[in-house]
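A single protein chain has been omitted; all remaining protein chains appear in their positions.
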Amino acid sequence: MATAEVRHELFGHAEQKNYLTHSKGALSWLLTLDHKRIGIMYLIGVSAALIVAGIFALMLRTHLFYGDSSFLALKWLFGEASQYNSNKVYNQMFTLHGAIMVFSFIIPSVPAALGNMVLPMMLGAKDVAFPRMNLASFYLWVFGTGFLIVALMRGGLDTGWTFYTPYSIETDTGVVYATFGAFILGFSSIFTGINFLVTVNTMRAPGMGWFKMPLFLWALYSTAIIQVLATPVLGITLLLLIAERMLGIGIFDPRYGGDPVLFQHFFWFYSHPAVYIMILPAMGVISELISVHAQKRLFGYSFIAFSSVAIALLGFLVWGHHMFTSGQSVVVTLIFSAITFSVAIPSAVKVFNWLATLYKGSIALNTPMCYALSFIFLFGIGGLTGLFLATLSTDIHLHDTYFVVAHFHFVMVGGTLTAFLGGMFHWWPKFFGRMYNDFLGRVGCFLVFAGFNLTFFPQFVMGARGMPRRYASYDPEFQVFHQWSTVGAFVLGIGIVLSFVVLLHAVWFGRKVAGNPWGAASLEWQSSSPPSFHNFDHKPILHDPYDFDSIVYDKGLDTYVLREFMDPNQVPERVPVTH
Amino acid sequence: MAVADTAHHHDHHHDHGEFIAHHFDNAEQQFDSGKLGIWIFLVTEVLFFSGLFVAYTLWRYHHPEIFQQAHVFLDKVLGGINTVVLLFSSLTMALAVRCSQMSNNRGTAFYTLITMVCAAIFLGVKAIEYSHKWDQGILVRSLWAYTTDHQEAQWTLSKQLGISDWLVALSIIPAILLVAFIALSIIARLVANPILSKFFAGLAITVGGYFLGAVGGHIYMLNYEAQSAANSGHAQVAPLVLHADDKVATDHPTAAAHGVDHHHAGEHHDSHHPDPKSLDRDVGIFFSIYYCMTGLHAVHILGGIGFLSWIFYRSLKGHWRSDYFGPVEYVGLYWHLVDLIWIYLFPMLYLID
Partner (left out) sequence: MFPQILNFLGQADYVNKYVNQFSAEDGFRSKETSYWFPEQASSMAKNVDFLYMAIFWVSTVFFLVIVGVMCYFVIKYRRRPGIGPQPSSSHNTTIEILWSVLPSIILVWFFYQGAWDYLDSKFAPEGAEEIVVTGKKWDWTFTYPDGDQSSELHLVLDRPTKLILRSEDVLHSFFVPAFRQKMDVVPGRYTYYYVKPIKDGIFRVFCTEYCGDNHSGMKTWCHVHKSDAVRKEKTQWIIKDHKAWENGERLFKLNCAGCHNVNGVAATGPALNTIWGMEETLIDGTKVKVDENYISESIKYPNAKVVSGYGPVSKMQTFEGKLSNQDIDFVIAYLKHLKQPGSGDELKAAAPSAETPAAPAEPKQEPAAEQPAPSPGAGG
């Protein structure tokens, strides 16, 4: 085999024939079965959802700038409203912020968008196992999100994203549209889950054992288990809620002898594991980012892999910790508290292993690595504050206050959103064949980091002092914290917008890069950039995803190649380049 | 250039086997993927129903009395017939899979059609059960309006046939479909497309199954009505209480004699028709659960008919070979699960004692 040809096939550019230019026209995108194009459509979709829900977030933060709902900007927007109406507007804003963020953005963000693009390539496969189902999953996402938007137009939605009964039965807002939307989004998530489980099980490259998979795949696999096992329960819960609202079946409605707490059990049986649908793939992204950009084999591979599975399984046993004050029995409460603590261990193990990976590495402080480091910082806070909430006596005080709001934003935004952005900056050169402006990327990362902390750290203090969540107006003693928080939210918003601008700019104007600009060792980096329609023109060479010693820099191609395909005229160097 | 060549090469999707998708290496990988996929899907289905099973369990645990009071409304015979029909359809489904494995497309088509007809019979019987309950006001909790004084049928047609308005309403779409499928079958024959013609004929037969179930169920109800009227002098009849509405007794020619003494008959009905006043208002909760469970199950049966007709069509086309029969097997697995769920629902709802 001619080394030169293979080098170009494996690690070169693919300007003429790649999946982006493979066919033209809107229909060739809308009806595509290619996982990469579906991934990109998902990326556009979830980013739009992020922006919509983010605008809601900024509006409600603006509203909260003053404690008595007197901020003028919103009055201009919604007319000279009375106190009563501004509460209504606020309630709808936080509900739709939550519902769209959770169901339409965070849950599909890393698995369905990044995962779709990366997973088959990491496996060395041509596509996911069921490409049609993959496309169906995307359109279900579109319809589901559409229903959430319809709910917005049909009287809005003011139940909170949790749809707690009996309020969700009584309110005159568009609960049925929204729950039906969430129901459809659930199926979208199930389809992705089934696809990933089957793809990983049956379509690994020949010779790739379970423990030779990149850890991102372990994370996606664990996530898929949760998606498949938990989401159906949400589906039936929401159907029952719709039946309750439209027919009055009486199962959740206390007026008919039903039990609202039962709804909470049903809801959290899904929605707690869903928290891990949100964070596990993010952890997988971080494992890749840290190892590649430190050029270091991941420390404790099997511990990280098994901790993903452990989190997935334990995640099913802790839903009751959302209900410590709900009137569930004391014994049940004690058990849930105990199991909740056990989830903390595998999460901590991951953080320690990431730290140990940095040891003696060659740490490039580029944009993806900056996001990975800020993930460790923010997820560290998010995870540790979880301890306050797992502990029974303190949770009774902190439950449903801003402490909880801050805690889960540290995990969901500081964790998942950070990892999502980091993952985009990491795989962007692969999927578009172009490099972004790294300096501006890092500025965006810093703004996200700083803005995020400014937004949510004050909320811990407010929460401990007793500020309840979902309050449209509040006592003046909390005003200082709310104002810092609002300022931070705008900084965070600017950071996210800047990051998107940097990425979009790169798609058209970025510097062209070849297949493997980071010196990564997992299989997707053996394709050309952007990859060809079938991912690999040449069968990828099975390779340990964390063996960076056998990846060397090739000046001729200006990219990293496997040592055996090194230009024979060059001396292989194990020293990574500094850009 | 090698890159361009290989990319071109991949554009031919079917170059390694007619039914092997381009992204699979071989038939075995494709079959295994499909099979794992359908099994995982079945797991999600089980979990989907599990929510209802949990609701059932909790309510039965905390309020056993409403289950005691409610189950007498469900007719064990009709439920039993449906159970047998579904069990039989599982058998024919298994035979269809077996035929497809032996490349016997005619056999696959035949057994698939029988399975579809069974599914439709099931729905027909279900329509009888539902319409009789709705007539009596046996509805979900908030709409609960159970009474032994039945409304007269509103529609002239319904009156003359002695059947429920609800049943007529439920049968409108099947009737339209029946006509449409027969017409399509004839048209397909006229344009010389025998496969499509057979396909639509099969669908018409399937819809016919619905009417077979509905008519059979209706006749059973009439007989039952006549019997219970004859037995009404006796002290206690077995608590198979779901019997036809009084309007059947009054309007139907054979029951006209009882209709004369309408008031008297009503009193006797009360002896084994639970007095509405003696019931907990929450009996409606049982029927909330009943309608959710059986309704969701019926939706799955409908979906199953959809999948089966796809299999039926491809059988007529002769797609199955001993090395390619995955879809038949996957639909078969789905069908067995739908049957299995009914096997659980039947004793849980009908056989409480």
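Note that the chains are named A and B in the order they appear, and that numbering of residues resets to 1 at the start of each chain.
FYI, contacts are C-beta pairs under 8 Å (C-beta built on N, C-alpha and C of every residue); 3 or more make two chains touch, one makes a residue touch a chain.
Note that the coordinates shown come from a computational prediction; the quantities given were computed from them, not determined experimentally.
Taking every chain of the complex into account, the absent chain touches A, B. Remark: the omitted chain is touched by one listed residue; of A:33, A:176, A:313 or A:487 this is A:487. Contact with the omitted chain, checked across A:33, A:313, A:344 or A:541, is made by A:344.
Residue in contact with the omitted chain (choice from A:66, A:139, A:316 or A:490): A:66. Only one of B:59, B:130 or B:335 touches the absent chain when the whole complex is considered: B:59.
Interface note for the absent chain: among A:127, A:244, A:259 or A:438, the touching residue is A:259. The chain omitted from view is touched by exactly one of A:136, A:461, A:504 or A:541, namely A:461.
Of the residues in chain A, those that touch the hidden partner chain are 65-68, 70, 84, 87-88, 91, 158-160, 164, 166-167, 170-171, 254-255, 257-262, 264-265, 294-303, 325-334, 337-338, 341, 344-345, 348-349, 351-353, 355-365, 373, 376-377, 380-381, 384-385, 387-388, 390-397, 399-401, 461, 464-466, 468-477, 479-480, 483-484, 487, 546, 548, 573-576, 578. Counting the whole complex, the residues of chain B in touch with the unshown chain are 58-59, 61-63, 65-66, 68, 277, 280-282.
Just so it is clear, only the chains that are shown with their structure count from here on.
On the side of chain B, the complex with chain A involves touching residues 2-4, 6-7, 10, 21-24, 29, 32-33, 36-37, 40-41, 43-45, 47-52, 54-55, 58-59, 63, 140-143, 281-282, 284-285, 288-289, 291-292, 296. Residues of chain A touching chain B in their complex: 5, 8-9, 14, 16-17, 125-131, 133, 190, 193-195, 197-199, 201-203, 228-233, 235-237, 239-240, 243, 247-251, 253, 256-259, 262, 266, 528, 532-534, 537-538.
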